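Every protein chain except one is present and positioned as in the full complex.
And then chain A:
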Amino acid sequence: MSHEIKTVEGITKESTQEMIDHALDAYPEKAKKKRSPHLAPNDQASGSACVKSNKKTVPGVMSARGCAYAGAKGVVWGPIRDMVHVSHGPVGCGWYSWGTRRNLMSGITGVTNFAMQFTSDFQEKDVVYGGDKKLAVLLREAKELFPLAKGISVLSECPVGLIGDDINAVAKESSKELDMPIIPCNCEGFRGVSQSLGHHISNDTIRDYIIETREFPDPIGPYDIALIGEYNIGGDAWSTKPLLEECGFNVKSVWTGDGEMEKIAATHQVKLNVIHCYRSMNYMCKVMEEKYGIPWIELNFFGPTKIKESLRKLAELFDDNIKAKVEEVIAKYDPQMQAVIEQYKPRLEGKKVMLYVGGLRPRHTINAYEDLGMTCVGSGYEFAHTDDYDRTAPEMPDATVVYDDASEFEMEHFANVLKPDLIGSGIKEKYLFQKMGIPFRQMHSWDYSGPYHGYKGFPTFARDIDMAINSPTWKLVKSPF
């Protein structure tokens, strides 16, 4: 797909490189050498990555990254609502990831959904003697106390792998004993370089233990699809799933937002996988393509331009019935979206945004800001790979700065130079930039708002961005005395 080359006044490859060089000058020699390939001006026309990625974090630089466990528990497993997810190891990891991602769930907590913190709470003796026996007991306890749970995931924390426990053997045995799926996931935090490996390990675990273990009772129809990499942050899936249904599709399962284990297990039967967060779930899309011949398509549900483009791209794969419905849906929502744009664009036109997030948002949200008249002047990911940066290049204006696994020092430096009107990043960055007087929205959690996906999400997104940038509070930051 050819993209019009976008430029930003005052930003050239040279100016961006100079800004990067200044930031790098502050590092000791070895760290400078390591960080250098992760920072570069975008080459929009090339359509390919301008930075290196998925490398070890440089020690001591203040990275925003999480770990493999975070990717497994927080991202992939946690949102599956009808399973008990056991954080196996010491108490902390599960406690920190308890309720802090905003993957909302239907059902009754403790009865049909398990948005709780289950842990084996490792003590010294468990580290010394091993935790396998304790695990077997706690699985029985979970089954007894939560009889409607459809399965249990066992998510290993660092000590489990280091002391050589065999959770796979325990899971296998307990699974037979309790007659329920007990899924061992070896996602210790020290594995890999970021949360990304946790996604991959979890995808592999779904491949090895879950997919194909269930079948949908009704015959599969031509419009039966699955929505992959949609985590229902702030209710996103409750916007995207009905949208796809309005277009004539049957969304048989959602991976994994407000997810149901059995439906995920039967996903090998669908006709198409629609993937939103490519980074965290491309692995299973590829497995399902190879093994079951299910094609997959990557779509973007942020902002009316991309939603429209995505729905038409999707309709191309189907018959006239779907094509007609998609056009009807677009015709229905276009005027509503236009009204949102007319309300907010005059207040946001020409404003500059810097993004630093994970997954898909550093590229997928760029156009939503552009729908509101804003310009992206920098973007980057905590844990992306080359294929993510390839996909990012055409979306970002030419010569704007791309940063991979940025340190807090670099982000602060870039913000000082670029003087953005808004930064979209995470909780660890939020208050730093607000102290600098720069408006900020958390773009992992939608800052306790949402949904931002789909037509239902865009008005909320637009309102929130306007609210952040145009809050009168920013004018009070400088005192008159």
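Note that in this section a residue touches a chain if its C-beta (ideal position, glycine included) is under 8 Å from a C-beta of that chain, and two chains touch if they have at least 3 such contacts; residues count from 1.
Everything that follows uses one rule, which is that contacts and distances are computed from a predicted model.
Missing chain's UniProt protein name, "2Fe-2S ferredoxin-type domain-containing protein", "ABC transporter", "Nitrogenase molybdenum-iron protein beta chain" or "Heme exporter protein B"?
Cross-referencing UniProt, the chain left out corresponds to "Nitrogenase molybdenum-iron protein beta chain".
Which candidate, A:Cys93, A:Ile228 or A:Val329, sits in contact with the chain we can't see?
Considering the complete complex, A:Cys93 is the one touching the chain left out.
Would you indicate which residue among A:Ala49, A:Cys67 or A:Met443 is in contact with the undisplayed chain?
The single option touching the absent chain is A:Cys67.
Decide which residue listed in A:Ala40, A:Val76, A:Leu104 or A:Ala171 touches the omitted chain of the complex.
A:Ala171
Kindly note down the residues of chain A that lie in touch with the hidden chain.
Its contact residues with the unshown chain are 26-28, 30-31, 56-70, 86, 89-93, 95-100, 108-112, 116-124, 126-127, 134-135, 137-138, 141-142, 144-145, 147-148, 157-159, 162-163, 171-172, 175-176, 181-182, 189-193, 195, 207-217, 262-263, 265-266, 407-409, 412, 426-428, 430-437, 477-479.
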